[in-house]
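Only a part of the assembly is drawn; its chains keep their places, and the rest are absent.
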Amino acid sequence: MPRYVLTIRCQDQPGIVLATAQAIVEAGGNIVESDQFSDPVTGLFCMRTCFDSRTDPAERLSSNLARFDATIGLRPVERRHRIMVMASKLDHCLADLIYRHQLGELPVEIPLIVSNHPDLEPLAARHGIRFAKLEATPSNREEVGRELAALIEENAIDDVVLARYMQILSPEVCARYPGRIINIHHSFLPGFKGAKPYHQAYAHGVKLIGATAHYVTAELDEGPIIAQDVEPVTHATGPEELIAIGRDIERSVLARAVRLHAEDRVVLAGRRTIVFAP
Amino acid sequence: MPRYVLTIRCQDQPGIVLATAQAIVEAGGNIVESDQFSDPVTGLFCMRTCFDSRTDPAERLSSNLARFDATIGLRPVERRHRIMVMASKLDHCLADLIYRHQLGELPVEIPLIVSNHPDLEPLAARHGIRFAKLEATPSNREEVGRELAALIEENAIDDVVLARYMQILSPEVCARYPGRIINIHHSFLPGFKGAKPYHQAYAHGVKLIGATAHYVTAELDEGPIIAQDVEPVTHATGPEELIAIGRDIERSVLARAVRLHAEDRVVLAGRRTIVFAP
């Protein structure tokens, strides 16, 4: 029996769970996992249900849930998110995503790698992934934005993952794909925003450093947070060493965020995320 | 509207979520939180649902769920678990439970403290909690077991918490209250069982020490685990210091386990627990 992931998002009101369960049972389905949350800040009801079903319950769900004015997502688990990974020169996040994908840890497809530098092309080539080079500079952001949108459409990309991509995306691109672009920021936000966060952390003498994976919005390093982690450091941990420790945190936090997103476990709720962790 | 916590446990089969949602809607209820898990090891379906309802849905639930042969728990949130805390001489776990209870962190009632030593009586007295002293020795375990059972019945105790109680309970008591007696073991199980685990840890030169809260079974230090945590240590951390670090881990792990249990978030599934963490 095929397995489906269903996500529902609407204003909170009684009867949603019942209407959903009815549609699934009518379709001959059996729920294997279910999680829900009513957010007191936004008043949103969010639900993620995983079920096995002989028939596709899409129509039944639409009609049963019509009166709730809900945003419904229904995905057969075998149809995986197609992600486009963008990176500049540093390869630790990209290489880790590819490695986890190979091992079967990341249920995604990676048809395309995009960079503003040629350095990562051999890595892409070795794994048989198409590589596209962008001429991106701070002054041609809008043009690059149009190229990215074209690449996204042509390649049927679901999500963009910024795996240490060091250029800023145009506001148009950020606005066009809300909740579909994930960035890894090399700092424990809202700690050190902007450039060289590890050097900032060193100068401040912090005793923990971290990384944050978040959805990209037009506001730099400020989008809704998906995952964060930290590691302890000491006065003796110099900037180079902070960067090395940071690499480990970045790659694991980004991989976690991509996986949560690819399993449809993350729901946007204003400036926060609801994460239905496994 | 009163809030209820519903727990359901039965062999996995289609239709349980629907039958439950129907009963809640019929009673005029609205689900605020829900979590479920189908355990591949035992084949158990476990569910915890929190809902607000004007009327008590107990009868509707019983009849709707009758065909599933389920174990159903239904508790108005305002009726709190009544716990009896047992401790010997060390007071860090007991004092911490009382302190958290005062702050409103632990949704329980603590009507009774039981000990085999008089040392903790002043602490109980200061907080207006009844104190019962037991003459417990390794040789009168069965007699003590009967006294405990009597205290449990007389005081309408729901759960027993062993907060560094250093005597072993009789097999009869362990068998009589499955999933209702919580112990804190001062080791990262299955690491160091039995006596003096911190000294064992020191002799082994481990780099992490931990504590484990688990349900008590007749097998010593082997019951289903509810919560665990560890802290890093070094070669320079001597036995006394290990014990001090251990105190911090023990009290926080035990408090976490008691709270999870008191919120009906822990389900027994063979030798494992299903924990519906918030």
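As written, the chain order gives the labels A and B, with residue 1 at the start of each chain.
FYI, a contact is a pair of C-beta atoms (placed from the backbone, for glycine too) under 8 Å apart; a residue touches a chain by one contact, two chains touch by 3 or more.
None of the values given here were measured: they were computed from a predicted structure.
Summary of assembly composition: all chains derive from one sequence, 2 are present in place, and the complete complex in the structure file consists of 4 copies.
The working rule: only the chains that are shown with their structure count from here on.
Annotation, chain A versus chain B: rotation angle of 180 degrees from the Cα superposition, expressed as a multiple of 5.
Averaged C-alpha coordinates give centres for chain A and chain B that are 36 Å from one another.
On the side of chain A, the complex with chain B involves touching residues 14-15, 17-18, 21-22, 24-25, 29-38.
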